[in-house]
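First comes the structure, then the notes that go with it.
Missing here is one protein chain; the remaining ones are kept as they sit in the complex.
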Amino acid sequence: MAKQGRIAASSALLAAAAVAALVLPGWMISLATIAFANGLVVLGLIVLWRAGLVSFGQALYYCIGAYAVALVGRWTGMTDALVLALIGGGSAGLVAFGVGFLLARYREIFFAMLSLALSMILYGLLVKTESLGSTDGFSVIAPTFFGYAPHQQALLVALYWLVLAICAVAALLVGAYFRSVGGALAIPLRDNEIRVEFLGMSASRLIHTKLVISGLLGGMGGALAALAVGHVDPNMSYWTTSGEFVFITILAGAGSVVPAFVGSLAFESVRSFAFAMLPQLWQMLLGSVLLLTILFLPQGLGSLIMRPRWRRDAEAP
Amino acid sequence: MLNRGSALGGVLGSFWVLVSWFGVATTPAQAQKASPPAASVKLGIVSFLTGPAASPFGIPGRNGAEIMIEAMNGGKVPAPFNKVGFGGSNIEAKYIDETGSAANVVTEFRNLVQRDQVDAVIGYVSSGNCLAVTPLAEELKALTVFYDCGTPRIFEEKPRSYVFRVSPHATMDNVAAARYLLAKKQDVTSYSGINQNYAWGQDSWRDFAGAMQVLAPKVTVDKTLFPKLFAGEYGAEVSTLLTSKSQVLHTSFYDGDLEAFIYQEQARALDKRMTIIATTGEAAIWRLRDKMPNGSLIGARGPNGPLAPDSEFNRWFQKIYSDRYNIPPTYPAYQMAMSLLGLKLAYEKAKKGDAKPTSDEVAAAFKGIEFEGPSGSVKLAIGDGHQGISETAYGTYRFNKEKNEPEIVDVMRFPAECVNPPAGINADDWIKEGMKGAKC
Partner (left out) sequence: MLTAFAILVDGLVYAAYLFIVAIGLTLIFGVMKILNVAHGSFYTFGAYGAATAVGIYFDRGLPDAGGFLLMVLFAMTLGLALGLILERGIMRLVYGKDEVVMVLVTYAAFLILEDIVILVWGPGSYATYQPLLAAGNIEVGELILSNYDLGLIMVAALLAAASYWALKFTRYGRLLTAVIFDRETAAAFGINVKVVYTVTFVIGAVLGALGGAIMAPKIAVTLGIGVEVIVLAFAVVAIGGMGSIEGALAGALIVGICRAAAVHLVPQVELFVIYGVMALVLLIRPYGLFVRAQPRKI
């Protein structure tokens, strides 16, 4: 019963979001596209979060996905958006697989700082590479969609729908993962790793899997963001980018899937709103809104960030 | 039923989103209520209003825009710019902060053009942002004038239709620096460089070293330092330079980093051993004052500030700016003023009768335009008529103790065709191939 209700509600939201593209102005669609692409990265963060790991290095995968798209587009002339997104996600996933052998051994702040260090190393490498434009970056070719090459508003809407579709599929898959054994073990991992090992599961293998998933999602998000913005630069690997994803995650609440996208959209909207209202003091506005949200929406955040000594809600993925 | 936690979270989240979108959507409506849309020209002005680049570039740029727009709306600009506003239409400006990632900058550009419906966007300090915004400006057919960013890549990568840059690009600064250095210090045998480790610093060094290689191949490079942008702490770099045998130090450091470096090197008397060439030094002299070492070679990204030709236009601009902001205008303010003047001229050329000219018409009028402003004369001669070139000047710094004022003396001017690449060739290639065609 609950499941059907949830499916119905999610489908309705998705349909509404899709139809909205036909009436909303271009700038809103663009904002939403970027927000949802970022939402994918946030989803990846949530996967790790449930296991008690905060990654301050998601920017690594975001940047790899973005640069993969930009470079493949430039060198091979491939322009199909879906293919590019998959390539972006795949490259980042591969890197996550490799890096995971190292990262899976760490916890807490050390995990955070090591992941940060890795993303900053990529940043340094990109800054030094003058042929890739160093900090100026370079532009991304305009995407096509299964042979269809739209322009202007049509391009915006097409990309938006693609992003929506990918987000929906990702949400479904990640939701399914959360219900699987590996996903469900996230919370026990966070609470007490040793007991998980007593159960016969390998904690580092589980975490390695989660790292790969989050890398895949981060890379996809970066790839789609690169297509939406049309430009990539090393700043996408900087720690402040990772920090932003972390804060959107905290804001959205790390318990389930849909808040990742809603939270991302809310953050982008509020930031844009703050820019327009107070061009020089927008940071204050954003900070105040964040603060008020934390203080007055504790249920939105609190029920989703569970602590061992709190009453455990029947967790609905 | 739906789990209470996630439902509540979802509802509150949606509420948040609705509220913020409502706020965002009504903002342009409020702006439009302020004045009848048809009779005025809306400009979006984008520069750094927060962060470390605000004080040296973003704020002077913004102030330059504010004071020029005010003067334009009052019809007070010297002829031939004395029509009110743009061709009689009042100018309304919206100031936006350039801070944020490329995604933010692009989003805000789109907001300016599509949500706020500005007629043109003038702005951008960061070359990365200029590059990110250019394809979007072309796609949206939005008239855009870059006022400060220095990279030559914008018009070298592809021909553009709606993007213009009145200010010459950064190649000019470093080629002129090399020429001035060799004119003033014929006995130099070795030079070192300290530049920020990002595109601006890397490009500046490459252009300078490349120009030196062409003009004086016997002069060698000693230390090449690239500290992190905004590092602030240069102890190790100063030590390294103290052990170097170079007579000259090239730097494209600007304000915050330049000030920090100067204070730190002064404490250790580095400038007694090396002459410093600061390609963007002019922007800092009003704050550094007597702390800027006498004898430093100073550039101003063109004939700006104390390096501007002494004309009535320049004196007028300096007066209205200093009267308002209590400090003389530095080069970003000049660049913004020149960009606005260029756009105004193009607009008025394109305007026929009472109707507002379209972006295409203004773009056609803007192409190849030539005019004189507070920085002297500029001509959009390269980049297929979209990129400006002008003469430039370098001088030597001296702090005048009697007048208690910074001064730039021993000024040398370099004609535009001497230090800018000719039309049709990339700046990089031009330097590498020996700067052929330079008319000095």
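The letters A and B name the chains in turn, as written, and every chain counts its residues from 1.
Simple rule for what comes next: a contact is a pair of C-beta atoms (placed from the backbone, for glycine too) under 8 Å apart; a residue touches a chain by one contact, two chains touch by 3 or more.
Computed from a prediction, not measured in an experiment: that's the story for all the values here.
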item	value
Residue touching the undisplayed chain, where the options are B:Gln266, B:Ser377 or B:Asn426	B:Gln266
Which residue of A:Leu14, A:Met78, A:Leu94 or A:Leu114 touches the chain not shown here	A:Leu114
Candidates A:Cys63, A:Leu84, A:Leu164 or A:Leu251 - the one touching the absent chain	A:Leu251
Omitted-chain contact residue, chosen from A:Ala15, A:Ala154 or A:Met284	A:Met284
Touch residues of chain A, complete complex, unshown partner	54, 102, 105-106, 109-110, 113-114, 116-118, 120-121, 124, 127-128, 192, 194-195, 239-240, 243, 247, 250-251, 280-284, 286-288, 290-291, 294-295, 298, 301-302, 305, 307
Absent-chain interface as seen on chain B, which is shown	49-52, 54-56, 59, 197, 223-228, 230-233, 235-237, 239-240, 242-243, 255-257, 259-260, 263-264, 266-270, 287-288, 291
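Rule of thumb we're sticking to: only the chains that are shown with their structure count from here on.
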item	value
Whole-Å separation of chain centres (CA-atom averages), chain A against chain B	35
Contact footprint of chain A on chain B as seen in their complex	1-6, 8-10, 12-14, 16-17, 20-21, 23-25, 27, 49-50, 95-97, 101-104, 106-108, 110-111, 113-115, 127-128, 131-132, 134-136, 139-140, 151, 153, 157, 197-200, 202, 206, 229
Contact set on chain A toward chain B in their complex	1-2, 5-6, 9, 25-28, 30-31, 34, 127-128, 130, 133-139, 151-152, 225, 228-233, 235-236, 241, 252-253, 255-256, 258-259, 262-263, 265-266, 268-273, 275-277, 279-280, 282-283, 293, 297, 299-301, 303-304, 313-314, 316
